[in-house]
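Everything on this sheet refers to the single structure shown next.
For this depiction, one protein chain was excluded, whereas all remaining protein chains were kept in their positions.
First chain written, first letter: the chains are A, B, C, D and E, and each begins at residue 1.
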Amino acid sequence: MLTVTLKLVTIVAERVLQERLLRALKELGARGYTLTEVSGEGSRGVRASEWEGHNVKIETIVSPEVADRIIEHIAEHYFRYYAVIVYAQPVEVVRGDKYV
Amino acid sequence: MLTVTLKLVTIVAERVLQERLLRALKELGARGYTLTEVSGEGSRGVRASEWEGHNVKIETIVSPEVADRIIEHIAEHYFRYYAVIVYAQPVEVVRGDKYV
Amino acid sequence: MLTVTLKLVTIVAERVLQERLLRALKELGARGYTLTEVSGEGSRGVRASEWEGHNVKIETIVSPEVADRIIEHIAEHYFRYYAVIVYAQPVEVVRGDKYV
Amino acid sequence: MLDILLANLLSPIVLAFALGIIARLIRSDLSFPEPLYQALSIYLLLAIGLKGGAELSHTPGAVVLRPALVTLALGMLTPITSYVVLRKIGRMDRINAAAIAAHYGSVSAVTFIAAQTFGQLQGNLAEGFMPALVAMLEVPAIVVALMLVFARSNHHGSWREGLHEVLAGRSVVLLVGGLVIGYLSGTEGLKQVEPFFVSGFKGALTLFLLEMGLVAARRLRDLKKVGTFLVGFGIVMPILHGSLAVVLGHWAGLSVGGSAVLGAMVASASYIAAPAAVRISLPEANPTLYLTASLGITFPFNLALGIPLYFALAQWIGG
Amino acid sequence: MLDILLANLLSPIVLAFALGIIARLIRSDLSFPEPLYQALSIYLLLAIGLKGGAELSHTPGAVVLRPALVTLALGMLTPITSYVVLRKIGRMDRINAAAIAAHYGSVSAVTFIAAQTFGQLQGNLAEGFMPALVAMLEVPAIVVALMLVFARSNHHGSWREGLHEVLAGRSVVLLVGGLVIGYLSGTEGLKQVEPFFVSGFKGALTLFLLEMGLVAARRLRDLKKVGTFLVGFGIVMPILHGSLAVVLGHWAGLSVGGSAVLGAMVASASYIAAPAAVRISLPEANPTLYLTASLGITFPFNLALGIPLYFALAQWIGG
Partner (left out) sequence: MLDILLANLLSPIVLAFALGIIARLIRSDLSFPEPLYQALSIYLLLAIGLKGGAELSHTPGAVVLRPALVTLALGMLTPITSYVVLRKIGRMDRINAAAIAAHYGSVSAVTFIAAQTFGQLQGNLAEGFMPALVAMLEVPAIVVALMLVFARSNHHGSWREGLHEVLAGRSVVLLVGGLVIGYLSGTEGLKQVEPFFVSGFKGALTLFLLEMGLVAARRLRDLKKVGTFLVGFGIVMPILHGSLAVVLGHWAGLSVGGSAVLGAMVASASYIAAPAAVRISLPEANPTLYLTASLGITFPFNLALGIPLYFALAQWIGG
């Protein structure tokens, strides 16, 4: 099976950002995403929800360039005021052209 | 701690495939799996559910050979007609014999 | 964007352990975690819940040393009697100092 | 006729459906958590089963026989008429035609419930055993439609898995299970659970239709993709099938309310049981076509206009 | 006064709230799954909308006019008084002051419901159209408070997204949607769904308040972080705003029950609509401050002491 190595970018963020982040991903070149409802704790204790602790995890498989763009976008727009983390890992996929 | 490197194979698929995929994993040699209810979007907009967008994510830690078999099986049987993606990553585990 | 490579440690465990594991993570030096409700199967069929199969997945990004400590702690305290697995992967993050 | 229509359009359940559509159109963040949707549908299916079964327990078999046979016959006929129309007039390929035919032959439980509720308000009560007919109408059409494909060719999808999907699917299990529980425990048994399953019913249905509106609105976006033929099909076919059913229901001895409800049942298109079975058995069929037609066109049409129409027809024939 | 207070403190809803707090304090594993919380809040909002709308459908417009104008005026005034107090007395920065002002100008639907329920038990029924006033009170304050920031500076957050967040937010959609459905389908329509939406209401509210207790207890941990001033603000401001609203309500022709409920509404601080809008529009405001004040201080205060107080005042003025 012919596999290609791409990047899996994972964002964990407070739920109020969901719509905006998905819009941003699309604009930055992601061709799809998978979303999970999660909870968590980090350095920020509280967020704008009676449901503190409820976050979304957004995973998207993209080319390395798009991965960089996404990470930069999030660092620039969300790190300061919002509860959000982002990280990237290499993954092997088949049908590599589906994701770029 | 003695760790071994194995493969973490992740499948994201429309929910109607859940039972079949789990059966296939077992037959192909996976010794366990973890399942998460997720949602997502990709190239196929709609699926057979009033709950479009609802997918399952199935993660399984296996030997590299089993990983290849799983990826091939899915590519062959599901890529054409179903909303499904699959990718693999190396992971370090302890008790490596538990997974093979 | 300046990224640092850290470890993503993932624990999948039966739900009854949730509180204890989170306490242990904090004590071992993790600065945050993300928790997902999952289900799954492995070598142990049954657990102490009418909801067999319901597990939690706890993900935490930590330094390699903390990762080792966590894996050792879990292997020592939980592998024998509880349904639990743990694995680690390298991930690239920005703001590396947030996690250590 | 006009006042029947107005009464229907101003009923809480139709208005709740409209609210759901509007909420989606203005991009509201209103959404039903999936477990709530599942809880409501478990409740509604079990409740109609229970009521129907308790009613059956004191209905003489002879009264049910003819309506049951008519229902079965319609369950075999309507997938075939749908298929033929889709192939000959719509020029659709075999697979997609069969997939859509499975939906239009089967039944939408919510449309049935809405029709029954509407009859109650109009004072045109349908027979109490109608839920048993719903259970009978659900499965055969899907089998017939799949046979139209599998009879001819060796085929990718799994015929047996698809069938298991319908027969052991949760809507059949809950409906038939409810019927059996209601039948065995009888009117006495039903009385114990009445405040929960009977009194609360219409309110829960209102909530459910709000959610249906949210879901259907997503399908409305795809109206353009499916083309004019399918939009027309989704309106004309229910009228034809529904009218036929009203007439046959009347002939089989059903009351005005009963014939009208039978009309609504037969006119309705499945969007729970059929899609799951078809996705497994005919994976190459395009879900956008069958889901948009049944959920985006036929369901709203029946809810708003079809139901009053079948009642007006039943009244005209039998009243 | 004392017996009013005791009657309130021993009502199932207040006790359920206390149980929620205690459960959290003893570190119980009791927790509500999120879908249950969502289901209950969808139900409660839709239910009060439906009842209010059905009531409106046979209320002459003239009766509603003055109370509506008073409500709107209070919705514009209270964010400003809150802002001024926070800035001048509390020495708070502009952003956080505006964020908190948005919460105290807007309304907590649960406080409204609790007040209305309390009135029923006291035999001081509020006017049936009060839910329409809740809908009117929810939005303006948030707009006014955001304007206090956006009018002055170019700013990070998105003003339009924040506004959309309130206007198309689920609490407004359900409340206003319920009102319209209730209004269009009228008393006749309401009767169909009464066992579900009316009879079950107080029980569902009890369950909801148990959950509110669980959530509020988490906020109590943060009481120390927010400082004495904000604790005092969260108690004194509601008393002032509430008393003013009782007086104006009486002047506008509302009954004793109606004025008291208006008092509770105006005294209450939003913790659903406002936080979502503020988080989007004023991301640099500190959520610990506004959530702890509205959910950890003002909500329990109103529930336990405020509501009986506003009723006592209304009685004294109008009884």
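By definition in this document, a residue touches a chain if its C-beta (ideal position, glycine included) is under 8 Å from a C-beta of that chain, and two chains touch if they have at least 3 such contacts.
What you are looking at is a predicted structure, and each value in this text was computed from that prediction instead of being measured.
Student: What shown chains come into contact with the chain that's not displayed?
Tutor: Per the touch rule above, the missing chain touches C, D, E.
Student: For the chain left out of this view, which of D:V64, D:A114 or D:L174 touches it?
Tutor: Among D:V64, D:A114 or D:L174, only D:L174 touches the chain that is not shown.
Student: Taking the full complex into account, what residues of subunit C touch the chain not shown?
Tutor: On the subunit C side, contact with the omitted chain comes from 14, 16, 20, 45-52, 54, 80-82.
Student: Spell out the interface residues on subunit E facing the chain that's missing from view.
Tutor: 10-12, 15-16, 19, 22-23, 26-36, 39, 117, 121, 195, 199-204, 206-207, 210
Student: Which parts of subunit D are in contact with the chain that was left out?
Tutor: Contact residues on subunit D toward the absent chain are 33-35, 38-39, 42-43, 46, 50, 164-165, 168-170, 173-174, 177, 180-181, 184-186, 189-190, 192-197, 199-200.
Convention: only the chains that are shown with their structure count from here on.
Student: By that same contact rule, can you tell me which chains touch subunit C and subunit E alike?
Tutor: A
Student: Looking at CA centres, what chain is most distant from subunit D?
Tutor: C
Student: Validating interface symmetry: for the copies subunit B and subunit C, is the fraction of residue numbers used by both over half? Same or different.
Tutor: Different, since most residue numbers here occur in only one copy.
Student: Comparing centres built from CA atoms, which chain ends up most distant from subunit B?
Tutor: Between subunit B and the rest, the longest centre separation is with E.
Student: How big is the gap, in whole Å, between where the Cα atoms of subunit A centre and where those of subunit C centre?
Tutor: Going by mean C-alpha positions, subunit A sits 20 Å from subunit C.
Student: When the centre of a chain is set as the mean of its C-alpha atoms, what distance in Å lies between subunit B and subunit D?
Tutor: Chain centres of subunit B and subunit D, defined by C-alpha means, are spaced 35 Å apart.
Student: So, what's the distance in Å between the C-alpha centres of subunit D and subunit A?
Tutor: 40
Student: In subunit B, what residues contact two or more other chains?
Tutor: 36, 89
Student: Pull out every residue in subunit D that's touching 2 or more other chains.
Tutor: 34, in rising order.
Student: Provide the full list of chain pairs in touch.
Tutor: Every touching chain pair, ordered by label, is A-B, A-C, A-E, B-C, B-D, D-E.
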